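I'd like to ask you about the structure that follows.
Removed: one protein chain of the complex. Kept in place: all other protein chains.
Our next item is chain A:
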Amino acid sequence: MTSSTYRSPVNDDPTLDISLVVNGRPVEASVSPRLLLSDFLRHHLGLTGTHVGCEHGVCGACTVHIDGRAARSCLTLAVQLDGATVRTVEDLEGPDGSLSPVQAAFRDCHGLQCGFCTPGFLMSVTALLDEDPDVADASDAEIRERIAGNLCRCTGYQGIVAATRQAAETLRDAKEQADGTTQG
């Protein structure tokens, strides 16, 4: 995954060169200006974990991290990403292949059924907890507000709300422990 050229094979659309970092690895590509980031990730880099549920920015299934913030890859053009850092669901697991605290919590709490919305939720919740470690203390209603950018048709959200709380607690405990260790 170092270089990829996407040139529209049939028309004279110019292509633009971009270089970016995807899941920690440098990528150079030459892409059509109209290529969506979601298609670039899925069909040119083979990162099919990012899903497309609406292509109009409502469902959140396509959520990835761009420069550390959650963003809709279906509303982003690949050419906008020159110089950016992108992270997708494939990068969530630990270096040893273990599930991240958010992934593990989704499994423990039955936060997924068909799994189609799941990568988007995982990226949204991961970004949320990176930004705001206090979610562990939030009310149920607050957690629901915070995850209301993603649609799920299967779970009724109950498992997702529980998973978000569990992951927040796990991350907070880990942080407290780390802080404790440093202080001690």
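In the analysis below, a contact is a pair of C-beta atoms (placed from the backbone, for glycine too) under 8 Å apart; a residue touches a chain by one contact, two chains touch by 3 or more; residues count from 1.
Everything that follows uses one rule, which is that contacts and distances are computed from a predicted model.
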item: Name under which UniProt lists the unshown chain, selected from "Carbon monoxide dehydrogenase large chain", "Lactate utilization protein C", "Quaternary amine transport ATP-binding protein" or "ABC transporter domain-containing protein"; value: "Carbon monoxide dehydrogenase large chain"
item: Candidates A:27, A:45, A:70 or A:161 - the one touching the absent chain; value: A:161
item: Selected from A:17, A:67 or A:145 as touching the chain missing from the view; value: A:145
item: Residue touching the undisplayed chain, where the options are A:81, A:112 or A:168; value: A:112
item: Contacts of chain A with the absent chain, listed as residue ranges; value: 8-11, 32, 34-35, 39, 42, 46-56, 58-59, 61, 88-90, 92-93, 99, 103, 106-108, 110, 112-119, 122, 140, 143-145, 147-161
